[in-house]
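Only a single protein chain was left out; the remaining protein chains are all shown in position.
Chain nomenclature is as follows: A and B, assigned in order of appearance, with residue numbering initiated at 1 for each chain independently.
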Amino acid sequence: MSFKGQHILSVNQFDLDSIQSIFQVAHSMEPYASRHKRTKVLDGAILGNLFFESSTRTRVSFGCAFNLLGGEVRETTGMQSSALAKGESLFDTARVLSSYSDVIAMRHPQAGSVAEFAEGSRVPVINGGDGANEHPTQALLDLFTIEKELAASGQSVDGMHIAMVGDLKFGRTVHSLAKLLCLYKNIRFTLISPKELAMPDSVLAAIDNAGHQVEICDALEGKLGADIVYQTRVQEERFSSQDEANLYRGKFRLNQDIYTKHCKSNTVIMHPLPRDSRVDANELDNDLNLNPNLAIFRQADNGVLVRMALFALTLGVEHLISKYDCDVPWYTTKSSITSI
Amino acid sequence: MSFKGQHILSVNQFDLDSIQSIFQVAHSMEPYASRHKRTKVLDGAILGNLFFESSTRTRVSFGCAFNLLGGEVRETTGMQSSALAKGESLFDTARVLSSYSDVIAMRHPQAGSVAEFAEGSRVPVINGGDGANEHPTQALLDLFTIEKELAASGQSVDGMHIAMVGDLKFGRTVHSLAKLLCLYKNIRFTLISPKELAMPDSVLAAIDNAGHQVEICDALEGKLGADIVYQTRVQEERFSSQDEANLYRGKFRLNQDIYTKHCKSNTVIMHPLPRDSRVDANELDNDLNLNPNLAIFRQADNGVLVRMALFALTLGVEHLISKYDCDVPWYTTKSSITSI
Partner (left out) sequence: MSFKGQHILSVNQFDLDSIQSIFQVAHSMEPYASRHKRTKVLDGAILGNLFFESSTRTRVSFGCAFNLLGGEVRETTGMQSSALAKGESLFDTARVLSSYSDVIAMRHPQAGSVAEFAEGSRVPVINGGDGANEHPTQALLDLFTIEKELAASGQSVDGMHIAMVGDLKFGRTVHSLAKLLCLYKNIRFTLISPKELAMPDSVLAAIDNAGHQVEICDALEGKLGADIVYQTRVQEERFSSQDEANLYRGKFRLNQDIYTKHCKSNTVIMHPLPRDSRVDANELDNDLNLNPNLAIFRQADNGVLVRMALFALTLGVEHLISKYDCDVPWYTTKSSITSI
């Protein structure tokens, strides 16, 4: 599959080969992100970074990835500032804004909006999240992180054991990641959630069709011996009653004590971020920050690599990166960072 | 007229010669906007893109135009984020912000504000719209589009027939365009609007003084045989009563059926955008999207060219563009686009 000139809208458009192509390019981006060198391959190119819904992390990650390839970023944030509010169709908006850029990254609160926009666009569009629907770059960076973390201990994605924890009903990231994992072999899923927030049947069916093994439970105890623990937030307002919410309060909390008691010594902890660090959040405690297997910040780092790869591939420059290499004359501490 | 170091505040500052200078430079920008090549003539220059009123399209068009010349953009959006809210005068704001840039593009809700700002500025200021007053780059891009579209069928602006349709009372763009057309010869105007939203007397007087021919009417039928049909939005809230609004409901709608029945085969359709595409908008129907004479998106494209020209001229680099040419190593579909 060639990505040149293509839109990146959904995880459904990838097969194993295309994922490996993306990851290979993403790996080759590491020296640029860690500032060992820099490239000007996209010098003069313009990214239209259209965030019709706010998301600091994803927006800046896309912008940074494009800057790291040498390009410029023109940004739009919020709905109010947009002609969409005056009744303009997504087709019209796309037709006009794509005239102002070479590639577009877009987030929008409405499911299906990015695909609709892409139909009017004259340049490749990368989905940065369209409501409850898709967030394919998050799924790719999660999978890239899993592959990289497992490789460090000699394992592969095929045959691994992943525990997904928390709100598996509304958590867009676990749905997309599960779909991507269906491309691999012999994976063991442990799905830990309140009964009210269980993984949807459609995702379960996909996992089953792929021949993977699934265990479903509603408590952590004894269930965290996986290679990967993917934690998500459980929000109280998701429950039908306060009684139900109280029933589960704190049951999905992960901290160093619980890690020591229930996880393997090299179990990798992931989270889509942002992590709620308020004391009553019961999500991922800050005492895990010193645990070298906490991969949540490496996920964010990997997001830049994956987005650089997608820009390079859709603009067809993946083989030209090093041709435009330059020196980095400024002082940096980035290249020496290894743990969190 | 030399534009070097000049402010661009009003259509009144142009004569036919200066317009032709701008358009000549705008034409020379086409290979850069369509990505056949790129230039770094303004590499290191800074545009202060000051949008004290929101306008995604115009803001991004200015920013993109500056990026296409190789420059950087520092952007400010909204009133709240501005010291203007703390009682700072436009003079002070200009004096400070002009210290941070090489040229400024500015939109502000208050008529006259951009000219007032320009008095305090140390760098050229381009008016991106000051309330009900002026929006000179829109008028220039409209005129540039008319000239280009007519040239394609061997016609010139002199002697053409233009129908302006819709809200001609509050439509800033039709006022400014009419003023610019007064510089040309033997133009025939057909002004089609509800009586309550007729073209102001001052504009009619200017058209008359220029020796042009004017026909005024309040319905489309039989009046669309012009070379150019310039459509604008009629908003219900503009009428004094709901009865009056109902009287005109749908009378200014343009769609493919009406086009086939009432227009010439090569009548060009224009609109200042954004177009309201909601079903009850009665503006320009989406079925016109396949009509090759629908020029509304080419207007947006031309806006980039005109703004590039104004930046090049005010910064005195219009003759240096190609000296700073570079290759475009990335894949682009832009250069092959011809219709909508």
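Going forward, contacts are C-beta pairs under 8 Å (C-beta built on N, C-alpha and C of every residue); 3 or more make two chains touch, one makes a residue touch a chain.
Nothing here was measured: the structure is a model prediction, and the numbers come from that model.
A.B. asks: Which of these touches the unseen chain: A:L247, A:A281 or A:L320?
C.D. replies: Spelled out, the listed residue whose C-beta touches the missing chain is A:A281.
A.B. asks: Contact with the hidden chain only, please: which chain B residues?
C.D. replies: Where chain B meets the chain not shown: residues 4-5, 41-46, 48, 72, 74-76, 80-83, 86-89, 91-93, 95-97, 99-102, 122-123, 315-317, 320, 323-324.
A.B. asks: Residue by residue, what part of chain A touches the chain that was omitted?
C.D. replies: So the residues of chain A touching the missing chain come out as 35, 38, 40, 54-57, 60-61, 63-64, 67-68, 70, 72-73, 75, 77-78, 273-278, 281, 286, 289, 297, 300-301, 304, 326, 328-334, 337, 340.
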